[in-house]
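And now, subunit A:
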Amino acid sequence: MTIESLLFYAFACMAIVSALLLVNIRNTARALFLLFIVLFAMAGLYLFALADFIAITQILVYVGGVLILLIFAFMLSNKELLNDLQSTSKHFISLPNWQALVLAFAFLGVMVYSYISWSQHMPQWIAQSEAKGSIILPTDNNIKALGFKFMTQYVLPFEIISVFLMMALIGAAHVSRKEDDI
Partner candidate 1 sequence: MISLTHFLVVSACIFCIGLYAVLAKRNTIMILVGIELMINAAILNFVAFGKYDKINYGGQVFALFAIVLAAASVAVGLALILNVYRHFKTINPQDIHELKD
Partner candidate 2 sequence: MGLLSILIFLPLVATLLILAIPSSAKATYKYIALCFTLLQFGISLYLYGNFDAKLGGIEQMDAYQYVEQLAWIRMDLGTVGKLEIDYFIGIDGISLPLIVLSTLVMLMSVGASWNIDKSPKGYFALLMILNMAVMGVFSALDFFLFYVFYEVMLLPLYFLIGIWGGARREYAAIKFFIYTLLGSVLMLLVIVGLYFSVINPATGAHTFNMLHMMNPANYVDGSFFAHITNYHEVFGIPARLIGFIVLFFAFAIKVPIVPLHTWLPDAHVEAPTPVSIILAGVLLKVGGYGIIRVCYSIFPDIAANTNWWLALIGVISIVYGALNALAQKDLKRMIAYSSVSHMGFVLLGIASLTAEGLAGAMFQMVSHGFLSAALFFLVGVLYDRVHDRYIYNFRGLASLMPKYTAYVAIAFFASLGLPGFSAFIGEAFVIIGAFNAESMSTGIPRWMAVGGSIGILLSAAYFLWTLQRMFFGQTRLQGGQAWQEALTDLNTREQVVLFPTVALALLLGIMPSLVFGNLNASVIQLIDLIKPYL
């Protein structure tokens, strides 16, 4: 077992375990903190797939943006809510909702089953890429390549996503305005 795989397992375990904790914990604030760990671990996993830029973006956007947003929202929805949520948490870990559990496990089972059945039979295009050597290597300058792609091949989605972000911004801002503004 190489260091690489050991690290991978470590990150994977971190992500999964904290995710499990995250969904079973009563306290929302702590849960959000655990989310931070999960996202961080996920970013680590991206690195193993040689997606360094994605990992950075993940941390920047998620940890720096989304998570902060979540916490803000949590804080903004005032104190009573905080108390309300905390008061119900008699136990550190809440009892699972069994139907949801069954469903989640069913999905997990199906997915894992299909992945394992798939592992014997990897898609041809991967083999072709490997053969042609057109796979991303740790030495590649991903950021440059991505930047180039964004401005050429993916310029249209890039343009559109800008409009999209703008719209989301305006919309979110408008919706979350105080009542008396409306």
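One rule holds for everything that comes next: a contact is a pair of C-beta atoms (placed from the backbone, for glycine too) under 8 Å apart; a residue touches a chain by one contact, two chains touch by 3 or more; residues count from 1.
As a selection rule, all candidates are chains of the complex that A comes from, given by their letters.
All figures in this text were calculated on a predicted structure; none of them were measured in a lab.
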#### Entry: subunit A in this complex - touching candidate among 1 or 2
1
#### Entry: Of subunit A, residues touching candidate 1 in the complex
4-5, 8, 12, 15-16, 19-20, 22-23, 28, 31-32, 35, 38-39, 42, 45-46, 48-51, 53-54, 57-58, 61-62, 65-66, 69-70, 73-74, 76-77, 80-81, 84-85, 96-97, 99-101, 103-105, 107-108, 111-112, 115-116, 118-119, 122, 125-126, 129-130, 134-136, 140, 142, 145-146, 149-150, 153-154, 157, 161, 164-165, 168-169, 171-173, 175-176, 179
